[in-house]
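Only a single protein chain was left out; the remaining protein chains are all shown in position.
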Amino acid sequence: MNRLVVVAEMTLRELLRRRGVLLLLLLMPLTFYLIRRDAYLGQSVRSLLLGVGWAVSTAALFATTAARELEPRLRLAGYRPHHLYLGRVLGLWTVGLVISVPFFLLPMIDGADLRYGGLAAALLCSVAVAAPFGMLIGALLPREMEGTLLLLTVVTVQMLIDPAGSGAKLTPFWSTREIATWAVDHTDQGYLSRGVLHGLVVTALLVVGVAAVVSVRLRRRRHLRHLPVG
Amino acid sequence: MNADDWLRTLTAELHQRRVAADAARHVVAEAATHLREGGGDPWVVFGPPQQYAGAVVESIGTAPGPRPGQVRLHAEGITKRYGRRTVLRDATLTVRAGQIAAVVGANGCGKSTFLRICAGLMSPDAGAVTVSGRLGYCPQSGGTADFLLADEHFVLVGAGQGVARGPARRAGRAAARQLGWEAGGDVQARHLSGGTRQKLNLTMSTLSAPDVLLLDEPYQGFDQGTYVNFWDQLSRLRDAGAAIVVVTHLLNQLDRVDIVLDLTPAQVTGWQAPTVQGGHR
Partner (left out) sequence: MDSDRRGQWLRGVLDICVLALLADRESYGYQLAQALDAAGVGPIQGGTLYPVLLRLQKTGLVTAQWREGSAGPARKYYRLTDDGYAALRAGGGAWLTFVQPVNDIVTKGVTR
């Protein structure tokens, strides 16, 4: 338990010291929101949510890449793989939750008429999916440049795709869009339940994906036999 | 380096070469007296401390090493291929408690790969490794977190063994001090100088008091004083019973180690497989 907490804490400390990433986390969603502010409310809120998702994913990507070299040593120091990826995702979720607060208040200050419960749910969903998503990309692509480009591609597709289309449910942040639609357009309950379900399933799948990649990379190798000191 | 530093270095060099403690004390005292009476630069009067220590060892020999303890690391038949290129062929190494082994060879001949295989970070194509006790590993570069403080590194590594924060920090700072470095403070790792960062790297691997310590060219960027402290610390770890493997490309240190593994591949007409040779003595 303590090992999990220590990893989460160090993830947090690292992120807080990276000014660039912090700026990104705060500015990007704000910028997205402001750009679409004059347009229809749904657009601006959806942009805000996408911005939050993208920012947290990028932070997760950077955190994972930075920690890559350290992980084998931590393994030798006594950590199991699950301490490392669960600790990191907890730290990232904490960061995501913290930055969600001002962005929850933003439309409120702007006097937007929407279901704020839905906004909260959508923000939570964004953060929940974004953290393991960024971690998975970081685990699969060793360099930040390639990872960032992949993230950019995914976010762009997310933005442009028709949510009712057949492939739309395959995009990671589809859940956020559905819940946002429920919040902004005051549609029926179905949107909310579909969105939450999709969000939970995608989050779980991504976490399992990260678990698999990390566990394989840090696995106990068969050629090495460890004996206790005799 | 002034006379005191020279004498201190001489003491360390004699200790590393396993000169008996009394004899070493006498040698250093006599050199100190000579310098006090005659003045002069110790580097001119006696030569470099390593060289003088070597001459002393030739004259009076070394104390027999303590009976080597049990086998702590046994790597046998390690073979590794990258595509068509065979990087390691049948490499074998046995290190007992209280011994230091040096792994040498030309660049690109697989020294780091061998060490990573022994640490369990990479799988070989053939061969097996047996490790007895706790394993510590220091990579050649990287291995530290850019945005964390030194103390935070210690806490992180310590928590792996269940060590609480306070004791972990204290242990880390103590180990750092032995390398001549004050580790407390709020400098992020990325702002440390190259040599200091490497000291942090090294300290992290010794923190858990490992029984087997694998070091991959750990002294990059070390100044002369740190380099002396480093070998001093290695000797102390060795005396406390650790089995140490150091990858190095500097061949002038080989009289301080017990075993040398030369990974230079066989000549084209080759008959010489990578061998385990005895070191000095």
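Residue numbering begins at 1 within each chain, and the chains themselves are lettered A and B in the order written.
Simple rule for what comes next: a contact is a pair of C-beta atoms (placed from the backbone, for glycine too) under 8 Å apart; a residue touches a chain by one contact, two chains touch by 3 or more.
In this text, all values refer to a predicted model and were calculated from it rather than measured experimentally.
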Touched by the hidden chain, restricted to displayed chains: B
Among B:52, B:137 or B:154, residue touching the chain not depicted: B:52
Missing-chain contacts mapped onto chain B: 26-27, 29-38, 44-47, 51-52, 55-56, 58-61
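As a convention for this text, only the chains that are shown with their structure count from here on.
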Inter-chain centre distance, chain A versus chain B - centres from mean C-alpha coordinates, in Å: 42
Chain B contact footprint on chain A (complex, rising order): 2-3, 6-7, 10, 13-14, 17-18, 66-67, 69-70, 72-74, 76-79, 220-230
Of chain B, residues touching chain A in the complex: 70, 117-124, 127-137, 139, 142-148, 152, 155-157, 159-162, 188, 204-205, 207-208, 211
